[in-house]
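Inspection log for the structure reproduced underneath, given as structure tokens.
Here the complex is missing a single protein chain, while all its other protein chains stay put.
Letters A, B and C mark the chains in the order given here, with residues in each chain numbered from 1 onward.
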Amino acid sequence: MNPANYLILSALLFTIGTVGVLVRRNAIVVFMSIELMLNAVNLTLVTFSRINGTLDGQIMAFFVMVVAAAEVVIGLAIILSIFRTRRSTSVDDVNLLKY
Amino acid sequence: MRVEPVLLAATEPGNQPVHYAAASGVFSLSWLLIVLPLAGAAVLLFGGRRTDRVGHIIGTLTAAASFVLGLVLFATLLGRDGDDRALSQHLYSWIPVNGFQVDVGLLVDQLSIVFVLLITGVGTLIHIYSIGYMAHDPNRRKFFAYMNLFLASMLLLVLGNNFLSLYAGWELVGLSSFLLIKFWEDRPAAATAANKAFYMNRVGDVGLALAIMFMFATVGSTSYADVFGAAAAGVIGYGTLTAIALLLLLAACGKSGQFPLQAWLPDAMEGPTPISALIHAATMVTAGVYLIVRAGPIFDGTQAARTVVVIIGAATILIGCVIGCAYDDIKKVLAYSTVSQIGYMFLAVGLGPAGYALGIMHLLAHGFFKAGLFLGAGSVIHGMDDDQDLRHYGGLWRYMPITWVTFGLGYLAIIGFPGLSGFFTKDRIIETAFDKGGTSGYLLGSIALLGAGITAFYMTRLFLMTFHGKPRWSSEGPAAKHPHESPVSMTGPMIVLAVGSVFAGGLFVLGHSLQDWLEPVAGTGVEGVHTFSPVVLTLLTLVVTAGGFAGAYLRYQLRPVESVARPDTEVSLVTFAARHDLFANTFNETVAMRPGQYLTRFLVWLDLVGIDGLVRGSAAAIGGLSGRMRRLQTGFVRSYALSMLGGAVLVVGALLLVRAG
Amino acid sequence: MSADPTVLLAQTQKITPPSIEYSSLSPLLIVFVVALVGVLVDAFAPRGARRVIQPVLAGGGFIAALVAVAVLHGRHAVLASGAVAIDAPTLFMQGTILVFALLSVLLVAERRLDSSGGAIVASAAITPGSKGSTAQQTSADMQTEAYPLMVFSVTGMMLFVASNNLLVMFVALEILSLPLYLLCGLARRRRLLSQEAAMKYFLLGAFSSAFFLYGVAFAYGFAGSVELGKIADAVGTVGKNDLYLYLSLALLAVGLFFKIGAAPFHSWTPDVYQGAPTPVTAFMAAGTKVAAFGALLRVFYIAFGGLRWDWRPVLWTVAILTMVVGAVLALTQRDIKRMLAYSAVAHAGFLLVGLAGTNTDGLRGSMFYLVTYGFTTIAAFAVVSLVRTSDGEASDLSQWRGLGRTSPLLAGTFSFLLLALAGIPLTSGFTGKFAVFQAAIEGDATPLVVVALVCSAIAAFFYVRVIVLMFFSEPLAEGPVVVTRPTLTFATVGIGTVATLVLGVAPQPLLDLANTAATSGFVR
Partner (left out) sequence: MNTVPWLTILLIVPAAGAVVVAALPRRHATLAKQLALGITLAVLVLAVLATFAYDPDKAGFQFGQSYDWISTFGISYSVGADGISLVLMLLAALLVPVVVLSSWDEVDGGDAAGTGRVPAPAPAPDAGGSPGQVGDGGIGGAGGIAGAGAGAGAGGVGGGSGGGTAVALAAPPVVTAAAPAQVATPAGRSVPAFFALLLALEAGMIGVFAATDVFLFYVFFEAMLIPMYFLIGSYGPVKEQAQRSYAAVKFLVYSLLGGLLMLAAVIGLYVVSADNLGHGTFDFATLRQMEITPGVQKLLFLGFFVAFAIKAPLFPFHTWLPDAGAQSPTGGAVLLVGVLDKVGTFGLIRYCIPLFPDAADYFAPLVLGLAVVGIFYGALLAIGQRDMKRLVAYTSLAHFGFIALGLFAFTSQAGTGAVLYMVNHGLSTGLLFLVVGFLVSRRGTRDVGAYGGLAKVTPVLAGVFLLAGLSSLALPGTNSFVSEFLVLVGTFTANKALAIVATCGIVLAAIYVLYLYQRTMTGPIVHEENRVLHDLGLREKLVVAPMVALIVALGVYPKPLLDIIRPTVTATYADIGKSDPAPTHPAAAHPASVHPASVQPGGHS
């Protein structure tokens, strides 16, 4: 079966992630959407690795996972601190800085 | 040290050699003529109040010294033979820029020396007169300073040996005239009159400036020698020559208060009377005539321009006369008579070489009697506590006999009473006008003749209303007047001038003395065929003059004169027009002043709203843009993400587009 | 350019462990180690001691790294089997980053701004508004983790400009960003704003890095490798699906544009700059810009150099957009930090103009500009941190009225810095502008330059406006006070100002440096 389809799939996933970032209010969900985007990229990498017949892509996927994990730590920390202040995780409530 | 240009000019083939000998001996002092009064002025102006006490002395002495020097030069000139009486002195290089080389240099010749004598002579007399007249004025020192300044400028005007020096003098006399008209500057009228005079003169000056530019563009020089050399050689095109001539004429009209620029002269009477006598009667206003005679070689080359000159002359004669009949202000009447008399001079010089000498002659004679008349008027005004209204005078001869006599002589001279100067000079002009021949000749002649008649009328009116008839003033009551004769310092000059006005004319005419004297400059007046024999014409003139006299006598001597003028509503249309200067001022206002004011207002508005508006508008636009754009920064993280996504899509799209294309 | 023989070796023999030239990587390693030590110190050293040890440690580390950079100069090699490249531009920018980091540390370490222990929060965990938060505003201690975080971030920046491989670049990007996200949230006062800044920066940053990563993936898909050099080679060869190529270019560009704060990816800049603690803002404004531009230059010059005619139009559009947005929006700002943020956006635009030259002059100009801008902007933010009211910095412009009357020296210095930012001659700002604009015109980007100049005129307008406020208007009754005790901050201001002046009057030495760097060019 044609590996190119996986590219399309990953593109779809990426798009879903992007849309998620734009439409969801809950910080956690927004953050998860971003994770989705990263994983979509992972899929792409693996697919390309298959297409090119080199292992580099797969190794890169591991790198990405590690980085994503690190991101999670930071992100949750920030979101949590804000939640403790505002008792809300809606990204729309956070807009003192504007104009 | 540059070689004297004019000498080389003579060697240039194809040019009429216009040869001015380099000044030497006593003539190398001719610069003192100008510097003496100038120094006087400087001392008085910068000396400040310290010189208050001696101011008038210094002023008068410097003027007199200058006059004496003039006499010496004149005498020396008489000593030299006819064609060697033009001496040019190169003082220093003024504006040297490559092709444009202008020197400050003087030219003492038959024409300029005559003017020097007139200016310094009359000037000195009026200085003396002013000592008395201005005795009570706190600013007398300044007055004398300005008068000296005027003398210097006027002398520069007539003595310069190139057109730019003349121009300098030309504008400087304008300045001194301005300063003296507004001498009593707390009078708004005076200030306004002064400005008016300066503005209208500037219009004339534009003409002179342009003329000089034309000369430089054509001849490459502005010195009399080169320009006249070229003009005489006929190398300059007729069109150019005419253009130059007309521009010079414009200048002359401005300075001499000729139509259409005559309106400023009567207003100029706001100045102290001695000034009216010196500047606005005897000397400065005749500068126009000097200019035309001096530029004779140019005018000789262009019949067209000359025609314009005579037309203007003739027109001005009538304008002056007509208005002169209507005014009740003694100085204004004299002013308008000046206008018309200068009209005679223009008429004369417009007739070409034949008339140059006559013009100058009348100019000199006029210088005497008109100055005398003004001084007399001044004396009267002085005695009547600065009242200038004829209708408040009457029967003054008893109270100020000397004034009466001197004024009377001047009066006779101007109307051309046989034997007095006016009689000789004016008649010759009328004669020459007729001699021009053809319809134009008759026309001009009869205008001149008519002018003589009217002159007789209004001068008689003036004289009678002032000195004869019943007094229309009272020595009691609030408006009490105590007419009295003026001090010697004033009457003295009047007497001298009276004498002058009696004999000058004869002196000039008999044996063509002045004509011969001026011949090298003005050219020969070829005795053409007489339209009428002189005798007939003289009689004719006398008759017309007598007519004018009779008219005035009947109206103003045999019938009582109201002490208040009839209101405009009850007078004939002519009188009404005349009283309003034939609407000259109205014309100027509606054509020049008002539109100018509107234009100015409009431009001020335009600059503020239009041009600066653009500047401010653009700033406002950017500011507004900023104000709107910052609203996009909503503070919602998701909208930021959206804008980023938009950007991303754009970038991707753009690059894919590039790829496709 | 000739590759380092060792690299060739590494490529020919398949199964060999990658050879790492530790000496060449010393700057990176030093900083990294310092960061780790910092963490340990925070773990074990007593509270009081940390406040002293940490800054010294960090500062010392930076200096040491700086020395290492100096020693390495002239090195021109690809290391760690193509992961990292050490060449003149890299070293130049690493040096620059280190200097700015050093200056920023001084600001962070400043403890004499007021009674409290500096700009960094005492304990981030305390929720704003609670009793504790008011207490912590004046408490003497601080969240000393800030130092290791900064050092980590610096590591990331240095790796960012050195990476010769998109994956490494991505990792570096994260290393430099993640600490910054946290640092933004550490302001002692105005906690809410600070946290908001952190969150916005984080979410958007993560969002953009996803794009960047996707770009990496496509690059891999196109070239079968993520080494810049290999990609460049692949660009030439036929038979490859260049859809991937263009996609990767676009997505990578998005990621990088975000980092340099180019419009329309700038929207985070004003909020974050305003919310973050001022020393951190200064650090970001100077350091991040250098790092991001370093990476941008590498990607665009090496990997996609062959496509320059394709990406130029995009670059032009973004540049113009960025300059206009920055200059125009700054006009109506009332918060001084926000205004400086927009000015940062505008300057990013000017830098892009230099990049549009796409020639060595452009490289030289950009590098020079980065240095000049960094010094000036750090000094400017430092000054901002000096003007204070009872509740922290007087960041509202209206509070700056008449400062020229009350404390002329400070106002004068600030005016000078603003004029430098506006690009008035005899300041570094002017020489920098001149350098990039000259490059752009050299590279036939004249229209771009004209736009840039008009924008600088507009920009001058709002810099001047501050001067007007300070000098031409009357002081407020209860105006802000200018704190006079903080020596470290003064040192920073002094260094920044002097640098601004010197680089304006005698820029030749630095230009020479940048010139040699640019001419020797990137290794690949």
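The rule is short, and it goes like this: a contact is a pair of C-beta atoms (placed from the backbone, for glycine too) under 8 Å apart; a residue touches a chain by one contact, two chains touch by 3 or more.
Model, not experiment: these values are computed from the prediction.
When the omitted chain is restored, the residue from B:161, B:218, B:276 or B:531 that touches it is B:218. Which of B:82, B:418 or B:624 touches the hidden chain is settled by the complete complex: it is B:624. The missing chain, though absent from the display, is touched by one residue of B:191, B:450 or B:540; that residue is B:191. Between the chain not shown and the residues B:22, B:235, B:554 or B:574, the one that touches is B:235. Within the entire complex, the positions of subunit B that touch the omitted partner chain are 2-3, 5, 8-9, 11-12, 15, 45, 48, 92-101, 164, 167-172, 175, 178, 182, 185-188, 190-192, 194-195, 198-199, 202-203, 205-206, 209-210, 212-214, 216-221, 223, 225-227, 229-230, 235-236, 240, 596, 599-601, 603-604, 607, 611-612, 615-617, 619-620, 623-624, 626-628, 630.
Taking the complete complex into account, residues 331-332, 334, 396-399, 401-402, 404-405, 408, 419, 422, 424-426, 430-431, 434-435, 437-438, 441-442, 446, 449-450, 453-454, 456-457, 460-462, 464-465, 467-469, 471-474, 476, 507-508, 511-512, 515 of subunit C touch the chain not shown.
What we mean here is this: only the chains that are shown with their structure count from here on.
The greatest centre-to-centre gap from subunit C, using C-alpha centroids, is found for B.
When the interfaces B-C and A-C are ranked by how many C-beta pairs touch across them, A-C comes first. Look at where the CA atoms of subunit A average out and do the same for subunit C: the two points lie 25 Å apart.
For subunit C, residues that reach two or more other chains under the stated contact definition are 199-200, 203, 207, 270-271.
In subunit B, the residues touching two or more other chains are 630, 633, 635, 637, 641.
Those residues of subunit A that touch subunit B in the shared complex are 18, 21-23, 25, 30, 91-92, 94-99.
Of all the residues in subunit C, the ones that touch subunit B in their complex are 199-200, 203-204, 207-208, 211, 242-243, 246-247, 249-251, 253-254, 257-258, 263-265, 267-268, 270-271, 310-311, 313-314, 317-318, 325, 328-333, 458.
Chain contact summary for the complex, subunit B toward subunit A: residues 630-631, 633-638, 641-642, 645.
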